[in-house]
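Following this message is one structure expressed as structure tokens.
Removed: one protein chain of the complex. Kept in place: all other protein chains.
Entry: subunit A
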């Protein structure tokens, strides 16, 4: 298996009055590319793959986000990755596709609190209000490609490739402290 690196310690990164940022424990991640008939993949994965870019679906412990016209990111418990890979491998003959274990490639930040969207807007040029709770997008955060999962009004996750994570950590920490200082000054 594609083992996650251990250089980054999961846990809280910064906590202020307005926003909390933490690094998630490693999880299983699969990158799926498939075209044509998707129904067999729905069965193999145990969820209905969202057909529209930005939409998400959840199944038994796993969730999928549609990133492009033929591309999905799937998050799953690490223990489930092997089973998902072999379930889809049986489809390969009739439905050629690419399903790659990228668990070791990325790490996830959780951003949470009333200032969460403000913090994300530090690096993301999108109109974040247009990514609705329950949706997600691949976008950019200060030059770094990230996958943004908007879990709620004030909660989001950011998936980022490991090599960019130290940079992103620093940026999120600085941004959080600035937002907290702003909030304190406004009081």
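Please note the rule applied: a contact is a pair of C-beta atoms (placed from the backbone, for glycine too) under 8 Å apart; a residue touches a chain by one contact, two chains touch by 3 or more; residues count from 1.
By definition in this document, contacts and distances are computed from a predicted model.
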| item | value |
| --- | --- |
| Chain left out of the displayed complex - its UniProt protein name, from "Acyl-CoA dehydrogenase family protein", "Polar amino acid transport system ATP-binding protein", "Sarcosine oxidase, delta subunit family protein" or "Hydantoinase/oxoprolinase" | "Sarcosine oxidase, delta subunit family protein" |
| Hidden partner chain, touching residue among A:11, A:36 or A:69 | A:69 |
| Of A:20, A:137 or A:150, the one touching the omitted chain in the full complex | A:137 |
| For subunit A, the residues touching the chain missing from this view | 53-54, 67-69, 71, 125-126, 130, 137-140, 145 |
